[in-house]
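One structure below.
As you look at this complex, bear in mind that one protein chain is not there, while each of the others sits in place.
Moving on to chain A:
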Amino acid sequence: MKTSLIAAAAVMLLSFGANAANTMKPHHEDALDCRTCHTTKGKFQRPEAETCIECHGGMSEIPTDPNRWDKNPHSSHHYEDLLECTACHSEHKASRAICSECHIVEFPNLK
């Protein structure tokens, strides 16, 4: 009993530790915990695009804000909807639009 309590405490500490290192996006903070997205058993893995799409809907349902470069990455003529969400969006670090590898463009509202 005692050992399992300690083990449980250790697990909690560990997950808190992970939490502290991996901050979440503000709009996720209240609603989610690690296992909302990291659904596979065992070691945390990068979630599939489907995990995001379940709540947010697919690209076509999320229009990009109009911008002066006329770029709409959610209907890009290079990739259409074949891109995974995590190609551009990161949860635990700054997101980075892959279009900016070639194009001059900024998305001030990139989440």
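In this section, a residue touches a chain if its C-beta (ideal position, glycine included) is under 8 Å from a C-beta of that chain, and two chains touch if they have at least 3 such contacts; residues count from 1.
By our rule, contacts and distances are computed from a predicted model.
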Chain left out of the displayed complex - its UniProt protein name, from "Flavocytochrome c", "Osmoprotectant transport system permease protein", "Glycine/D-amino acid oxidase" or "Carbon monoxide dehydrogenase large chain": "Flavocytochrome c"
Residue among A:Lys25, A:His56 or A:His78 that touches the chain left out of view: A:His78
Given A:Met24, A:Ile53 or A:Ala87, the one touching the chain that is not displayed: A:Ala87
Interface residues of chain A (partner: the chain not displayed): 46, 68-70, 76-80, 82-84, 86-87, 98, 101-104
